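Pasting a structure here, questions to come.
For this view, one protein chain was removed and the others were kept in their places.
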Amino acid sequence: MNALLHMVSAEAALVGALITPLIGLVFISLLDRSPDAREASTLATGLITLLFVATIFVAVGEGARPSLTLFEMLPGLSVSFSVEPLGALFGLIASGLWLVNSVYSIGYMRGNNEKAQTRFYMSFAIAITAALGIAYSGNLLTFFLFYETLTISTFPLVSHKRDEKARAGGRIYIGILMGTSIGLLLPAIICTYWLTGTTDFVLGGIIAEHVRPTSAWTAILLCLFAYGTAKAALMPTHPWLPNAMVAPTPVSAFLHAVAVVKAGVFGIMKISLYTFGAQTLQGTIASDIILYIAAASILIASAIAMTQDNLKARLAYSTVSQLSYITLGAMLANRLGIIGGSTQIAAHALGKMTLFMCAGAIYTAAHKSLVSEMRGLARVMPYTFIAYIIGACSIIGLPPMAGSWPKFFLMLGSVDRGELILLVVLIISSLMNIVYLMAPAVRGFMDPPPESQGTEIAEAPAFCLVPAWTTAIGTIILFLLMGDLVRYLEPLVAGL
Amino acid sequence: MLLDDLPVLPVIVPLIAAPVCLLFPNNRVPGIFASVVAAVSAILAAMLLTDVATNGPANYDLGGWAAPLGIVYRVDIAGALVMTLVATMAALTIPYAIRGIEKDIAPSQVSAFFAMFLICFAGLIGVVATGDAFNVFVFLEISSLSTYTLVAMGAKRDRRALTAAFTYLVLGTIGATFFVIGLGLLYQVTGTLNMLDIHERLVGQDNRVVRAAFAFIFTGLALKLAMFPLHQWLPNAYTFAPSAVTAFLASTATKVAIYAMLRFLFTVFGFQFGFMDVAFGMFLLLGMVGMFVASLIAVFRDDVKTVFAYSSVAQIGYMLLGISFATPEGVGAALVYVVNHAVTKAALFMAIGAVVYSIGSQKMPAFRGLAKRMPVTAGALIVSGLALVGVPMTAGFISKWVLIRAAFEATLPIPSLFLVLFIVSTTLLAVGYVGRLVWEMTLQEPEGQIEVKPVPLAMMVPMLIVAFLTFYLGVNADGLVSLSEAAARELLNTGLGTGGAN
Partner (left out) sequence: MFEFILERYNYWIVIALMMTGLYIVFSRGNLVKTLIGLNLFQTSVFIFYITVGKVVGGTAPILLGGHSDGDHDDHGSDHGGAHGESHGETHHDAALSADDAVAAVHGDLVNELSPGAGSSSHDGDHTSLHHEPEGLPTNSLYTGTSEEHVPDLITRAGSADVPHADGHGADAALDQLYSNPLPHVLILTAIVVGVATTAVGLSLAVRIREAYGTVEEDDIEAIDNKTLLAEVVA
């Protein structure tokens, strides 16, 4: 294994990781007529990409910083990549879960007889390239370019069903994401370039040398960036996320628990570390503003989640809330905050993916999507619901699931920053999580099944269960490996 | 010897070739002949550009009469740049037209079509090459008159081409006449027609005649370059002209008018006086209004050619914005914008022309499911559409980037940041109309089973070359940007002298 991961140099792996999905894309489109070969090439692409990404991950862990300049359009303006620990982590999560999700999608799409499957897989392949491009971007411009690519490539997935509802959801999705990115993120990038003369990501930030941390410019830029990356679903730019739930479940699972939303929070984390610099943000009013907005987002989104009857909508609002944890961590800008936020990217991805795949499994097996309809359901499909509980516990933050560590770090980070009120927010949020995430499981196990429920409902098929259990077990493994992950991320907080 | 004649050759070659075209029968021969002529002109123009970029402005005394008495051709970097642009676009659109006009114009008009095309081309090059103010008018009219007939030739497919051409003729003639009145007044003041000579004698004069001359020339050229709200002739002319003509016009005619405007503002007048500031203020204001209103109209149009015709009006606003800064960076940005937008629009209209050729309609519904029916054309449309929006790694991004950079560096009557936000928000409107087309092409199912004629290679190749250019100029922009900035610096130095007005 170790030898396999050192077979190619990190630079070559970088090229490979970015190109493989595109090559896969060609195969997928050519194999339109034979679904089996098409799915095989999807899986093969996923596997090869994962190998490349893992190679990069290992190399970065060993101190390498592979970089690559694709084009230099004008001096100081280029499309280039440069990998650091945070990006390597995000890349690994994205491509690893893509592979899991591909298995799941194949079962789900076939099981539910969805149309236009070739387009579905093609869009997925572009989306993963875009996600990797974001993860490895070496400057703001590259980040923006792939950020937009991700939005556009996932749009066909969101409006996959083509009915009026899917179209309306798709319009809101692309409207909010493109509107904010072009309207806010792009001006922010332009201002940054204007102020600093560069858009490169440099650890420790590039702003501080040119603008006083306490000046209005910093605050304006931070707000532009925070809301420009609307994929982070910071309130009030969150409505795209619940609306994107019209998409097929694998899309929600992968994109709206992992790739798209994580691209947003990864962006916020990366920009605060590499454009502003943690030291710049520490204790500025600018970061305070976003900090409190994030805290408010956590509570409000949790409150809304409690009112949602549709399980996917409930999970979507839960995602809005959980994403703000990461924004919160980035804005705390101290050692524990950054570590907490970064590990939350990984922990939440695993946990939320499990939950979505369970929701999809319930829909596939029982055709039920409302929480109120799930009475007694767990009795007939216990494996699905146990996986669900594991995922839910991780999100809530109960050991021995991965989600517990980030919450712990963030709470300590809040105390470090002297914001005790945030500590209270985090605790209340966890309590709310218990209520809205555990309700379906409790209902499923405790309540008697309705009399109308026939016996035709059985345990979900294997293709749903295996990926769900993979990620569920993943949350437990990550709990155990958290020490290593924190060490891996150490370079991000060196000197803080 | 050839090198000495370079400034005049790109004009002379097509001008002489045009009547020859008429001698050919109505088959593919005139098209091939015209293509060769345009290619020769393009090569000559490119040679001139490299020559001018290294050795400074090239002069040529027509008929051996020296300046300021004779008509002098004077090509500086800006001129050579625009000339190369026009010639390259002609060299790409004429081969495209050989097959592209099959459905658009009557078979009996083929050789006349190419003759007109060459005359139009020669006229446009002439405007750029000449250093004589009245000569500008003559060449402007040579190109305009042939343009009217070219637009009218679209009548085979849609008779509205005739009314569009008529409107264009009336407004174009009014513009040209305004221009020539201005020239008369200038002559009255200075007694010369050589641009540099006029400038020399004009500097510092600020009286009623000079002001009237300026106002007439400004308005006349503003009409020709379709500055909002003087753009009324443009949308219909672009919509109903044969696609190859639209591609050529959209990429050259208004661009050459912008060049003429630059020439008169900075080389001929080129000194500070009240009306100059008014002109820059108008560019700023009307440019912004045009950017917004025309983009908004474009979002709601159903005819794809009309959509992009309005988009052209909006994009002209961006170029005027750059000029209004009156700094080397701003004018340089405008020149970059001119080139990049020309390439982008040529690619778009060529691709639309291919759709018209294959499916027979230019309305939105014809584009439904195009990605499946004609993947290559759809790809070219998407790439150039993205370039129009200004997505990074396309030409459009570079032009907006340099424009924004110039906006930050210039001292403007309104805050630069506001202007930048405005540019960005109008970009969102562009996302609207391009996005709508892309949505129809990729995510909608084609309506019914129409027979799709395959696009001939002679159309496909030029289209793909231009589409590739939109990408190439977005990736390797350094050359163009530095050339444009050198051109702008030269323009402003001969004129305003200070390197910046405000």
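As written, the chain order gives the labels A and B, with residue 1 at the start of each chain.
To be clear about the criterion, contacts are C-beta pairs under 8 Å (C-beta built on N, C-alpha and C of every residue); 3 or more make two chains touch, one makes a residue touch a chain.
Because the structure is predicted, anything quoted here is derived from the model rather than measured.
Among the displayed chains, contact with the absent chain in the complete complex occurs for B.
Within the whole complex, the absent chain has one touching residue among B:Asn26, B:Asn59, B:Thr173 or B:Ser416, and that is B:Thr173. Touch with the chain omitted from the figure is made, among B:Leu22, B:Leu69 or B:Ile414, by B:Leu69. Of the listed positions B:Ser41, B:Thr88, B:Thr130 or B:Thr149, the one in contact with the omitted chain in the full complex is B:Thr149. In the full complex, chain B touches the omitted chain through residues 65, 68-69, 134, 137-138, 141, 145, 148-149, 152, 155, 159-160, 162-163, 165-166, 169-170, 173-174, 176-177, 180-181, 184, 187-193, 197, 201-202, 205, 207-209, 363.
Quick note on the criterion: only the chains that are shown with their structure count from here on.
Annotation: 45 Å between the Cα-based centres of chain A and chain B. Note for the complex: chain B touches chain A at residues 391-393, 397-398, 401-402, 404-405, 408, 417, 420-421, 424-425, 427-428, 431, 435, 442-443, 474-478, 481.
Here chain A touches chain B in the complex through residues 71-75, 77, 79, 141, 144-145, 148, 156, 159, 174, 178-179, 182-183, 186-187, 190-191, 193-194, going by the rule given at the top.
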